[in-house]
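Omission of a single protein chain aside, the complex is shown with its protein chains in their original locations.
So, subunit A:
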């Protein structure tokens, strides 16, 4: 019974957060509409015009192919960055030498602007999807790296000692003590990364002329079809939000249920 209640409470909180988010989105749409009324359709198409353009797009036979092309690039880049960045961060967290070795690499990755990487990737991969994936990986991996590094450094040594006193193996301690702790440092990094993965993918596609949403944006620009531009931009934003709230938020809530467990109703958050 109490489980049902806890589950209901959890769902309620999730929906409530969604409700508040929806209110924010409507505020944004209002500002957009105001901008449209001041500057006119050629500069800024209205939300309604954009919605109509999206509707027309969705009827196109290649619509889903375009979306899945960009999605494949953004998500594989994100996953690759999350896995390599986290793994490297964990190693660096445990080994001082490894940290010293990797820090400069990460600094370089962060220091070179993404546009610079796109130019390099263009030379290496040409106008294939590789350009987008590589740029996403390079733009995203440092965040996971930093999160994992910080998480390992700030883990609770007292818990580690407790586990050692029970003869827990190194791998078991990593799994039950370090990783759950590091996860709370990784989620914020992944949330940021997931959003930027979409942006960077579209940018790389546009510049490398490799299809996907970016390719469509380039075409729309060439045709001066402004509603089509805002439509593709809106679609990109929706996809980024869906990744964040539809996937990462849900995973995080499930993985970190223990965090909210101690907070009864009415406790200030």
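Some points to look at:
Rule of thumb we're sticking to: contacts are C-beta pairs under 8 Å (C-beta built on N, C-alpha and C of every residue); 3 or more make two chains touch, one makes a residue touch a chain; residues count from 1.
Here is the rule we use: contacts and distances are computed from a predicted model.
A chain of the complex is left out here; the name its UniProt entry carries, from "Nitrate/sulfonate/bicarbonate ABC transporter ATP-binding protein", "Oxidoreductase", "Probable septum site-determining protein MinC" or "Lactate utilization protein C", is "Nitrate/sulfonate/bicarbonate ABC transporter ATP-binding protein". Across the entire complex, the residue among A:159, A:174 or A:241 in touch with the chain not shown is A:159. Seen across the whole complex, the unshown chain contacts subunit A at 2-3, 158-159, 161-169, 172, 176-177, 180, 256, 258-259, 261-263.
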